[in-house]
Structures are given as C-alpha cells and as structure tokens.
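Following this message is one structure expressed as structure tokens.
Every protein chain except one is present and positioned as in the full complex.
As written, the chains take the letters A, B and C, and residue 1 is the first residue of each chain.
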Amino acid sequence: MLVIMRDHATTAEVDHIVELLHEAGAEAHLSRGEVKSIIGVIGDREIIYSLELEGLPGVERVVRVLKPYKLVSRDFQPEDTVVTVGSATIGAGAVAVIAGPCSIESEEQITTTATAVRGAGATMLRGGAYKPRTSPYAFQGMGVEGLKLLRAAGDSAGLPIVTEVLDVRDAETVAEYADVLQVGARNMQNFMMLDELGRISKPILLKRGLSATIEELLSAAEYILKGGNRDVIVCERGIRTFETYTRNTLDIGAIAALKTLTHLPVIADPSHATGRRDLVVPLSRASLAAGADGLMVEVHPDPERAKCDGPQSLTPEGFAELMECITPQLAIDGRHLGWS
Amino acid sequence: MLVIMRDHATTAEVDHIVELLHEAGAEAHLSRGEVKSIIGVIGDREIIYSLELEGLPGVERVVRVLKPYKLVSRDFQPEDTVVTVGSATIGAGAVAVIAGPCSIESEEQITTTATAVRGAGATMLRGGAYKPRTSPYAFQGMGVEGLKLLRAAGDSAGLPIVTEVLDVRDAETVAEYADVLQVGARNMQNFMMLDELGRISKPILLKRGLSATIEELLSAAEYILKGGNRDVIVCERGIRTFETYTRNTLDIGAIAALKTLTHLPVIADPSHATGRRDLVVPLSRASLAAGADGLMVEVHPDPERAKCDGPQSLTPEGFAELMECITPQLAIDGRHLGWS
Amino acid sequence: MLVIMRDHATTAEVDHIVELLHEAGAEAHLSRGEVKSIIGVIGDREIIYSLELEGLPGVERVVRVLKPYKLVSRDFQPEDTVVTVGSATIGAGAVAVIAGPCSIESEEQITTTATAVRGAGATMLRGGAYKPRTSPYAFQGMGVEGLKLLRAAGDSAGLPIVTEVLDVRDAETVAEYADVLQVGARNMQNFMMLDELGRISKPILLKRGLSATIEELLSAAEYILKGGNRDVIVCERGIRTFETYTRNTLDIGAIAALKTLTHLPVIADPSHATGRRDLVVPLSRASLAAGADGLMVEVHPDPERAKCDGPQSLTPEGFAELMECITPQLAIDGRHLGWS
Partner (left out) sequence: MLVIMRDHATTAEVDHIVELLHEAGAEAHLSRGEVKSIIGVIGDREIIYSLELEGLPGVERVVRVLKPYKLVSRDFQPEDTVVTVGSATIGAGAVAVIAGPCSIESEEQITTTATAVRGAGATMLRGGAYKPRTSPYAFQGMGVEGLKLLRAAGDSAGLPIVTEVLDVRDAETVAEYADVLQVGARNMQNFMMLDELGRISKPILLKRGLSATIEELLSAAEYILKGGNRDVIVCERGIRTFETYTRNTLDIGAIAALKTLTHLPVIADPSHATGRRDLVVPLSRASLAAGADGLMVEVHPDPERAKCDGPQSLTPEGFAELMECITPQLAIDGRHLGWS
C-alpha cells in the first residue's frame, strides 16, 4: 500500500500517519520529497485491508498494491485448475458446454431438452428450480420437485447437472441433487452463501454480478477457496451499462483478462448477457475466441411458451447449429469438448 | 403491454402472437396499419409479467405499460406512508436522521456515539453487527455480541436502533434486538430475504442496489409489502457509474423521482455514496432539498481508528455541524425532525 | 508518478524502466523491496504526461500523482474566481440563474421569455441558435438570425446572453453577439474548439460531457485557461448511467467535489439532466444546497409547442415558483443572486 500525501503536507501530518500504521502492526517506509511525501506500507493482507487512511489530514490518495485476493490468482497457482464433474471436465483446453432451459417446467420439457442437447454435444445440463425474479408477480420456479426432475433428466441423458442455489438455507438440499451449484449474479456478494459453499464438496459456478468489477468477482471466488472448496468456475454473464439494445453488455474483455489473472476456468453466458436469441451464436463464438473455457446457453424445446427467458432461448435445432459452428473453432486452437 | 410488430410482418406472424396471447389468458387488441401492426394486450399483472414475446418471428419490440409493482405506488396509495419506530417517525414532513458507526466495535465506541448523536439531534441510532466485505480478509463484524451492545446503547440514549440483516438465517435474531431491519445494497434482490422480511412485524430499511434501477428498487419493496409488511423505508445510497472520484454516484434525481412514484419514505445515505467525509454535509443538504425524508450518516468517535469506513465517517463534532446546517433548511419547507 | 513493478520483477526489468525515465528527462527514485520494487518519478507535467509505461516488461501498474491540470485547481488559486458578465456576476457567493428556451424559435418567443425570466429574477438569458441533434431529421436551429433575436431580447430585458458555439468556425460570429459562449456536452473534448475559445475574450460556459470524469472536465477547462482565457464557468448537466427513468443522472456529488477541486464557478443544468419538468425544481434546490454557484434552466412560454426540449421546459409561471423556492434557501447560506 502506498499513502500519497498532499503537496506540502506537514511533518506532523506525515508523522501521524506513520504512527497509525505502526499502531496497526504495519511497516512504514517514508520517502519525503520537497513537495510530496509518499509512505510505502508493508504488512499482512488482513492488516492492509483493514487500514482505511483515505480522508485523514494530509492524505491525498491511498493506492493498494496488494490484491484483495490470493488463492485464486495465477501468481499463487500458475497452472490452470481443471474441474471434473462426472463425465465432464473443464479447464486446460477442455471446454464445457452447459445447456438447458432457464427454468424446469415439467418432466417432458426437461427430458426432451436433455436428450436434445446431449445429442448435439453439450457436456452438462442446466435448469433452474428456484428463480430470482425482479417482479414478485412472475413465475418463481418448481423448487425441490424441479431438482428431482433435473436429476432424473441428467441421469437418463448421461449429463452432469448444474442448478442455482437461490437461498443459503437450501444449499444442502441443492447439493444433494446437483453436480455443480450455481451462484447467480444477484448473489455474487452474498458473502454468507459464499462461506457456506466454501464448505461444500461440489464444484461451484460463480456468476459475475451485474455491476461487479473483475476484482470483486475474484474476491468473491476467494471467499469460496478460502473456505476450502477449490473447484470454482467463474462466469461472465454481462454487465449493466448505458446501452439498452442488449439486455446487458457481455464483457468479453473481462474473459480475456480473467484468463491472465486467475487459474480458475472461465465461462460465458451469452443468453443472459444479450437477452436476444439472434446474438447468442455470434457471442458464443466470440467468447470462445477470447479464451473462454466454456459456455452456458439456454435451450428450450418451445421457447415461445417458456415460462422464463424465452426470447433468448435457442431451440434444439438452433443449439445444434451453434455446436456445429464452434467445433472447427475449437479445433484450430487445439481444444476439445470436455468429456472425461 | 404493447407488441410492436416489425414493418410488414406477415398476417401469419401477427395471428400467431394473438393466438399465444389468448392461450395465456390475455386479451389482444390488434391495430393493423399499412406498414406496422401493433397489438395491445390486456390482462392480469401475473399474466403480463409471465409473457415474454420478444424475439418471436415478426416481433420488433414489446412495451410494458403496466408497472411491475402496485402496492408501493402512489397510484395505489396517494398519501405518504408514515413509519413510526418508538420515539421516531418518518414520512409526511417528519424527517429521520439515522446516525452511528459503520460497525459496532466495542461498548465504549457505540455508547459514546449514541450519546453524542442523540445530543446533536439524531432520531435513530445505526450500527453494523454483520458486515458485508468485498475481501474475505477484512473485518466481518461482532455478530450477536454487537447486536446486544447496540441495543443497550440505543436504550440508554433513548434512540431506536437500525441494523443490517446480512444472512436470511439471522433475520429472526436481528428482529429480536433491532427496531428497524436494514437490507443492504448487495441484498436488494435477495428475494428469499425480502420474502422473509415481508412476514416480520418490524419496519424495513431497503437500500438500493449498486446497479438497480428505480423500477427494480420499487419491485424489491413490493416483495416486502406483498408479504404483509407495509413499513418500508427506501434508501438511495449511490449507484455505480464510470466516475471514480466519489466511491459511487449519489442519484439525487432518483430521490425526487421516488417521491413522485411511491408513498413510502425515501432517505439518502451520503456516507456510503461518496466514501468521502468532506462531501457528506453538502450531499446531506442536497438530498433533503430534493425531498428526502431522512438521512443515514456514519459517525464514529475516532474515525482514524474505525475498523470500517473511517474515511467517510463524521466525528461527533462534524455531525453536530451537519445538524446545525440542516435545521434551518427543514424549517423553510415546514418540515421537522421526526420525534413522535 | 509511481511505477509499481510486478512481484519479483527482475533487476534487468527495473533497470530498463529507470533508463527509459532518464532518457525522457525525468528523475527516478527506486525503492527496492524484497518482493516489490517501486519507482518514484519526478519531472515536468509535460514529460510525466508523455510517459506511458503501462504494459512494459515487469510493470504492474503506473500511478499518476500529478494531476493533468494546474491552472484550474484550487491548489494553484485558492480563492474563488468571480466571473462578471455585464450586469451579472457569478462566484464567491454571487449566484447566477440563467434561463431561457432550448432554442430560439421566433422574436415573440424569445422576447416574451426574456421579459418573463427577468421579471422573476433570472440574471442571464439563454437560448440556442445552433442545435446539436442526435437525429439528422430534427430541428437544427435558426443560426445567425437566432443570435440576432437573442441579442435584441437580452438587450431589451437588460440581461446578458448565453448561447452555444456548435461549430468552431462560428466561434467568432457567436462572440460578436453573445456575452457568454457555451461549449455543449458533446464538444467538451473538442480540443480545437477549446483552443480557439482560449483566445477569445468572453467568458466560456463549459458543460461536462455525458461520460466525462471530473478530471477530464477540469482538463478541458485547463485547455481554455492555458490559452489565456480565465473566465470559465463549468456546468454539471447529468452523466450517462444505466438508469433510464431520468434522461441522465445529475451528478450532484460532482458539484460538491468540483467546489473543492477548482476555483472556477460551478453551475448545474437540471433541465437537460432529467429531461422531466417535474424534477427541475427539486434538483435545482439540491444543486444549490450542494454548493452550486448557479443554475441553467429551460423556460418556454408554450412548452407544448416548443421545437426542442419541451418536456423539460418550465413555463414562466413554473420558473417564478422556482425562484420563490430558492430565494430563502440562498439566504440561509448568506448568498445572493448575482447582480453586479
């Protein structure tokens, strides 16, 4: 950490900061210039992140040099983490394609979808049993009944299943049924849930919050790893910007940046990001071209009658076309669909 | 709801949409122009909000005319809601000033603060027992022990207390100690928590999410009212924008807009919004001038040693100056501090 | 400037940066830690702002300590700049109210408006002769004819006039007629225009760009002062965010921040910021409460038939009510309308 003092800060002001630093257990290295003094601070991450010196007399700015995360960083672990989920793997060249409906609506709907996406090459099946909805008047999901249908559909199609934990109190129940537990964008900074999932022995798929920075996303993942669970997949799903043509703005630069910053697998969700079916294929391809380790795509056998996210859901045929598109693209990078 | 068809959409496309609407139980009124057809849709809020016709063949755009909320709107209840909390009231000209430290750190700290802010005119005491922290390496709060200290400090100073529920599993425990339960920005769309708080008989202070629209904030409040709890205070606390000089951008226009859209009391939190002590007074004044029914302000007896949010905390002296500033301002509007 | 090297950057990498700095004419002060090395850089603003070391081998981050502007800063000139324009002054307690239509449409329209706003207490008259319009199919203004009508209306009402320079080639012509030359939000970083206006001896009203940071706004003002023109008024007029209920988000925190960072007068334009008539009064009051030195407000005798910005224009009656609202508010701060 660097504390940059205002021009001509007084000796008393500088000394006071140094004193506070010592009091907190940190080392202070002072460079006193004619106009500006700068204090270099060395200490444990816990101490550094508990110090808030902005706004003190004479302080102009505080620059944190130490990242707020450690276990998730490539500096800590240079080689890619590979997450294995039953028949599927992701990371280090193995690409996951997670497909399925926004919400589980009936046995027939989820079974049909599972068979179709399996046939086209998906490596995992997704489906929501508990749905976060902006309006209290919208469909909220089938609950445990949905989990059972999803489990059965996954088993019969031979696909591991991914589903969202919406309420921390349901985490154990969801973990009984699901192979991968998803944390939705709205819960990315539900720290209690992150703590809980750090103690569960199933992989976690962590979605980036609508207005979360890359650093905050990695700090959220750090909570889970710090709890003991190292199988975390992070997912870029669009950020909120001024542009309204697409529902959100898929931050593909963040995918490329995350690949340099963390060893964890990184996937993209172009369905939620755009909210528009016609953009799912180009943005799936773009995400993989930027280095994504996988995709999460909404597929529904009858999007017109979907209870949620119909406008962005591919039909099974549309999904098959997507898979045909991406196969040669993966090949030129020497990557492959993640079947273990 | 209006479904605007693309130019020269075919009769079959238009008919298909009309059919889907009827199937869902809604009425469809078709205006067929030479170039453009538009379908007006009438039906229950539940049906309208379950229909997602964007992206269907021939559909250009869907315009929702019905708001996603009802109980919180001024159309539903034109007169201001007044929330009474022990000695304090808020709404309809009664202004709340909620002051206290970001987090409860010790008995002395919270008692000193309580006495000081009470002396200066605060109407409620705030303090965090469970702290949401971006980094898992930062201070996370004192938990139940903190709740007890806050309760005691509030009682001794004669101030109702406000504190955050961070984990839905703690809601009942927090409700045992606190007078007002706060939902933090990161939990604004934690729908399970909103449901739970709808069943609790204590007022709720609901903070706007960092990237939540005004409509989403009101929809979140709607969850609580729909559950049966009508005592909700909404709080503007800054939104995330490209500007980094202030930590967030206090959306004072949203305060003025909310006063026209909802009957619920609206307050502002200039401390979290700016992250800078020197901006707390001007933005407190601006918020009240825009029509806010109250303020939530961080005060710490020794900000330099605060375990959290020191840079934005006022000293007791700074808080007293703020109170002196706002008193004449309230007077010119015929408003008063909310002592019941 | 500080160059923060990556953990365990090699000696060769560090030496290379030092060498580049010396080559550029800057001084380099190296602090070599066990893990991290940091290089402090001292030199002229021109040199510092020409150095771009981000991305070089071993470099983690570059922190600029020196602000990109100088003449506009309070460090350079602690006392408020007061701008005098004929009968009006602004700054150091003198508050400007600049009122008038979005665009000049006819002699009657501008004369009626001028008389009305003068009667209610406005200190300057505004009106657009050249209009920037998003769509090429919208009304583009009356041009020189409009300037003449504005001049006449201002003279007859006894009000100095403010109007926008849309094209750098028109700067001199506009300067012949107008008392204050406005730079619109879309031209805030039209550096050629800023250069030109730096050489003109009329005050400049510089609007913040839709997505300009506070630092960029001050850097734009610096261009004008560097050119020799010290009479600059900066104007917050709303920034673009994800919120769409208001047209833009009036960043009232920026007003308060600007008052600490610069000696230049700072005004607010709540009309353009919100695009909604019903929010103009609350946001005018809020802006003044945050410390603004003035307001720019759209007034039209017949907003329903205005050729531009009708929805946000006050009627003369609405404007008179606004003036009645703000008068007692200025009084409690010991401020006054800026009549010289």
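Throughout what follows, contacts are C-beta pairs under 8 Å (C-beta built on N, C-alpha and C of every residue); 3 or more make two chains touch, one makes a residue touch a chain.
Just so we're clear, the structure is a prediction, and the values are computed from it rather than from any experiment.
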Residue of B:42, B:92, B:144 or B:175 in touch with the missing chain, whole complex considered: B:42
Among C:34, C:79 or C:304, the residue in touch with the chain that has been omitted: C:304
Selected residue (touches chain absent from view) among A:77, A:112, A:213 or A:315: A:213
Contacts of subunit A with the absent chain, listed as residue ranges: 211, 213-215, 239, 241-246, 249-257, 259-260, 273-274, 276, 278-279, 282-283, 285-291, 328-329, 332
For subunit C, the residues touching the chain missing from this view: 20, 23, 45-46, 49-50, 52-56, 68-69, 132-140, 166-169, 186-187, 189-192, 210-211, 216, 219, 222-223, 226, 240, 275-278, 303-312
Missing-chain contacts mapped onto subunit B: 2, 4, 7, 29, 31, 33, 36, 38, 40, 42, 60-61, 63, 65, 75, 211, 240-242, 244
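Methods note: only the chains that are shown with their structure count from here on.
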Subunit A and subunit B: spacing of chain centres that average the CA atoms, whole Å: 26
Inter-chain centre distance, subunit B versus subunit C - centres from mean C-alpha coordinates, in Å: 31
Rounded Å distance between subunit A and subunit C, as computed from the means of their C-alpha atoms: 39
Contacts with two or more other chains, residues of subunit C listed in rising order: 211, 241-242, 244
